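One chain of protein is taken out of this complex; the other chains stay put.
Showing chain A:
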Amino acid sequence: MFDIDWMSLALPFAYIGVLGAQNANLEPWFPPHLQRNIYLTLLHMEPEPGQEKAPKVPDSVIRAALLRRAVEDIRRIIQIRTSKQALNSLLQRGSVGEDLNQRFLRAEKEIEEELRDVVTEVKTGRWISFPKRIHANFIQANALSPGWGQTIFQSANEIAANTLLRTRLEEIESRAEADKEWWEKRRETIQKDFMRELEEDSSTKGSVKGSDDDAVLVDSGSPTTPSKKKKGKK
């Protein structure tokens, strides 16, 4: 179910993660589960000050929040699985203590419970608002939700992986901007150096004129790598 390429990419970082975690012995393995808190807050919304009724949260928003919660669960379970390999080899070498292992085992158990919780949420249909739930149609609607219980983590897995891919591609594109600027400047310098060489050549031959030619060459904007052969690949 989980992408193997991802795992191998994450493994070196898992070592760093495990070693870094040693310094915070009493803290839980993971930070507070933000997406879970959002989902449960939406199920328990309270009236705004001065209002009698709690704001109505559409079912579609609740479903989206549950899916975001499942995406975070996927990230955590991948981290747990990759950390496990790293942690076990560090434990064997005696590089980390037993208390770290205890923290890890607790986190592992918690994420398993969290996954079961999400499936229960889908099955009990808390993501369908209360009036609709007691409506006769609910039986029909709920009949569809066990199906989502089977696929919600498949979807969440793709969302997590797709998000990571897009983040990486955005990083490359943002670096590309800086790279492009660097190359523009570099190319200008190469061009100037090349022109100077030409001028030096022509001045030794006694010709001082030639600024018109220079202007044409500079404007042409072709990259100046005069000593190199250009070889296109088809």
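Just so it is clear, a contact is a pair of C-beta atoms (placed from the backbone, for glycine too) under 8 Å apart; a residue touches a chain by one contact, two chains touch by 3 or more; residues count from 1.
Going forward, contacts and distances are computed from a predicted model.
Per its UniProt entry, the chain excluded from the display bears the name "Tetratricopeptide repeat domain containing protein", taken from "Tetratricopeptide repeat domain containing protein", "Proteasome assembly chaperone 1", "Eukaryotic translation initiation factor 3 subunit G" or "DNA-directed RNA polymerase II subunit RPB7". Within the entire complex, the positions of chain A that touch the omitted partner chain are 3, 5, 32, 34-38, 40-42, 44-45, 48, 55-61, 63-65, 67-68, 106, 109-110, 113-114, 117, 128, 141, 144-145, 148, 151-152, 154-156, 158-159, 161-163, 165-166, 168-169, 172-173, 175-176, 179-180, 182-184, 186, 222-223, 225, 228, 230-233.
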